[in-house]
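One protein chain omitted, others in place.
Per-chain numbering from 1; labels A, B and C assigned in written order.
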Amino acid sequence: MAKNVVIPVGPQHPALKEPANFSLTLQGEKILESTIRVGYNHRGIEKACEERTYVQDMYLIERICGICSHSHSTAFIQAVEEIAGLEMPGRGLYIRTLVAELERVHSHLLWLGVAGHEVGFDTLMMYTWRDREIVMDLLQVLTGNRVNYGINTIGGVRRDVTKEQLDDVMKGTQTLEERTKYYIELATQEPTLIQRLSGVGVLKPEDAVNLGAVGPVARASGVARDARKEDPYAVYADLEFNLITDNHNDVFGRAVVRLLELMESYKMIRQLVTKMPDGPIAAKAPRKIPAGEAISRYEAPRGEDVHYVKANGTEKPERVKVRAPTLANIQAVTKMLENGQLADMPIVVAAIDPCFSCTDRAIEIVSPDGPGILVWKDLREWSIEWYKERGLDLSGLNKKLISRLGR
Amino acid sequence: MVETLFYILVFPGFVFLSSLSFITEFVDRKLYARFQNRAGPPFIQPLADFLKLVGKEDVIPEDSSPAIFKFMPILALTAVLTAFAYIPLWTTHGLASFQGDIIVLLYLLTIPTLTFFLAGWYSTSLYAKIGAVRTITQLFAYEVPLFMAVLACAILADSWKTADIAAFYSAKPWLILVNLPAMFVALIALLGKLERVPFDIPEAETEIVAGTFTEYSGRLLALFRLGINIETIVAASLLAAVMIPFGLGLPWWFGVPLYLAKILFVIFCLALLRSVFARFRIDQMMRFCWTVLAPIAFFQIILNLIIKGFVLK
Amino acid sequence: MNKPGKIGGLALSSLLKKPATTKYPFVKEPMIGKFRGKIKFSQPLCIGCKICMRDCPSNAIEIVKVGEKQFEAVLDLGKCIYCGQCVDSCPKKALELTGEYELAVLDPKTLKVKI
Partner (left out) sequence: MREADQVRQELLAKFPWLDASSRVSRSRRLWVEVSDYSKFAEVLNFAVKNLDFDILCTITGLDDGPVLSAVYHIAAKDGIILNLKTSVPRDRPVLRSIVPVFTNAEIYERELIDLLGFKVEGLREGKRYPLPDGWPEGQYPLRKDWKPENLDAITPYGKPPKES
């Protein structure tokens, strides 16, 4: 085919779990050029934060992302605590870090499954997601929820952990470690998987620095950067762990980095459980935060979260700015896709572990009611009519169900 | 006459095949689920899916050519149903056997692939077009090893008639072992023909949505899916007749269960294969088919010629 | 070292194992630990300070005065995000978390409930 084709991938596409748009210029199967449009998930969270109190913001920020919810809320709360000058109790910080590492385990296992799915290896996805249930259950035991844990509060954490819960964590970690070892073997031995991952989506080290890549993407290109090491927050200064890097520069390298990071996380979880000090879990926080500004860095599973908070002495922040890791990495995707194959596009995009909800924060738009646009109610009525024309009337069914179930 | 009509329309023709196709789809999905430690769908699921699709609206793209768009699913279904008439199931004879029918059979099995190509091409959607091109590219990769593998068995049996080949191997069962490499090649190539993982490149959902079938919906999609399901059975029956042809000509109360067991075995192999691999890329698939499958099939032909020339004389 | 179809062993052994799927709604997994579900309100304890209303991130809870030192709580299940901040904020422990999680309704009008 001599003619170039421009193919839109997204905003709605099976490879993307969240909306983003990639316009790919193809020559046959080869990608010549790509442009990216993000912003479909912009929800106005930054503006909304300015209109809510710090306590309310905590939960709003947590809901920026469903996977790295603890990351965002911790990053935000760290900044607030810095402005307020709170003296943090050790046990609170340990619990916070424990949840953070469990979240990393859950996120990396999720990624492995998604990567498997993107290359058509659904069996891998099913197994990793089955094992992910273990860590989800652990998180639920510790915090009360499987996602959006709500464990953080300004000055510490909201829930204490018991001895039995920590034993459960140790036991779960043991199982997960064995499973992870199996996945490492699998990823390095299954030829069909290796073929699809290696040499794909190459990002050279100099490009990684230039384009500001963060997290596993940067580390897989040999850039040794990790906020946990560079700018130790919470209790990472007390923990012993290795900074994982890899020199493959491709998707395979990113998979290796994530899998080895899992092993480091298990190591850290053990240390956290054994070293956990006694004492209070939270410091008393004032409702009004004194004026000031702070920037907080947090190594989320996907890369570095940066939160900037400016306080003006009232109950509400003056400005909250969120930089999610995907926004830093998305600019590198164009580079990775260049001269690649169309078939590799999903895995390359998935390899940065994109989270567009994180990326696009900030305004609520009420549904447009302009001419020619149908809202939910119209669509429903239209579908009822459509079925009626064909002799199928289900409109009474809903009423019947309501009366039957009494709700 | 009535008997022939009954054979074509009811048993083991259209009605039987359609119901069997739902059962094999169920078995396939259930096995696939159990390989992944999932519960899998209930028994009625494939039928429910089919009926649901039939009840949906057919949406035909404005720019497409409606005649071709509507005709392709029917053609695919017709081709596989026709192919069925040439395979001896548990009898020693297919309905319309004649000398050379194995060639016709292989070509009839190629027709669905061509309809996928035309359907995708005339859908005028970008995803469908890319899917169509991939379908046809892939055809060149797996078709040759598949033909070579099946014909290698025919060469050894010294006949181009499926029924004769089956009869030949029934008489000399040990020769089935000779054909094991061909069986392996044919199974892998079948994955390509049926467009399953690792060869589901033309409809790789994470890349090109649903590939060829992106624009299909409702009844037409239901027909396509029925066609593919029946194609699975026909292909499995072909493998059963050529590669594992024992126990033919038994009374029906023993022959039918044996026949079903044979296709279920093939389905089991296909389900296992599709659950343990990642999807190939189109260039990797071409390389794999031409550098691994084709040489094995070629070696099988040479081996069979040698056996035929020296051992069976 | 390459091992094609390495996961095959695991797949085949799964055939004989019980599936990991939970057949909800036929089988209901109990909620372990202190799950954050629907909120319970004990009327006698409430002093009507309305701190819960002020702290609620989604304005889901409403305390209504129904008489002299008598208060009622109305919860909008559609708005509630089940964070449990109101329970933490309540100075008199009038609010409490329960493990109840099957809260879907067919009619949106019934989402607002008195608790």
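Rule of thumb we're sticking to: a residue touches a chain if its C-beta (ideal position, glycine included) is under 8 Å from a C-beta of that chain, and two chains touch if they have at least 3 such contacts.
A quick note: this is a predicted structure, and the numbers were derived from the prediction, not measured.
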Could you tell me which shown chains are touched by the chain that is not displayed? A
Can you tell me which of A:27, A:162, A:175 or A:210 touches the chain that was removed from the display? A:210
Among A:27, A:331, A:383 or A:403, choose the residue that contacts the chain missing from this document, as touch is defined above. A:331
Out of A:17, A:42 or A:146, which residue would touch the omitted chain in the full complex? A:42
At which residues does subunit A meet the chain that is not included here? 35-40, 42, 44, 46-47, 82, 209-212, 225, 227, 230-231, 293-295, 297, 304, 306, 308, 310, 319, 321, 323, 327-328, 330-331, 360, 362-371, 373, 375-377
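Everything below uses one rule, namely that only the chains that are shown with their structure count from here on.
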Hey, how would you classify the chain contact layout here, line, ring, star, complete or other? complete
Given the two chain pairs A-C and B-C, which is bridged by the higher number of C-beta pairs in contact? A-C
Any idea which chain sits dead centre by C-alpha averages? A
Just give me the whole-number Å value for how far the CA centre of subunit A lies from that of subunit B. 42
Between subunit C and subunit A, distance of the C-alpha-averaged centres to the nearest whole Å: 23
Inter-centroid spacing, subunit C versus subunit B (mean Cα positions, whole Å): 50
Which positions in subunit A are in touch with at least two other chains? 123-124, 127, 130, 190, 192
Can you list every residue of subunit B that touches 2 or more other chains, as numbers and ranges? 35-38, 275-277
Interfacial residue positions of subunit C with respect to subunit B in the complex: 4-8, 11-12, 14-15, 17, 19-21, 23
Across the complex, what residues on subunit B touch subunit A? 35-38, 57, 126-127, 130, 133, 197-198, 200-201, 204-209, 275-284
In the complex, go through subunit A and note every residue touching subunit B. 1, 5, 7-8, 13-15, 26, 29, 116-124, 126-127, 130, 190, 192-193, 195-196, 341-346, 386
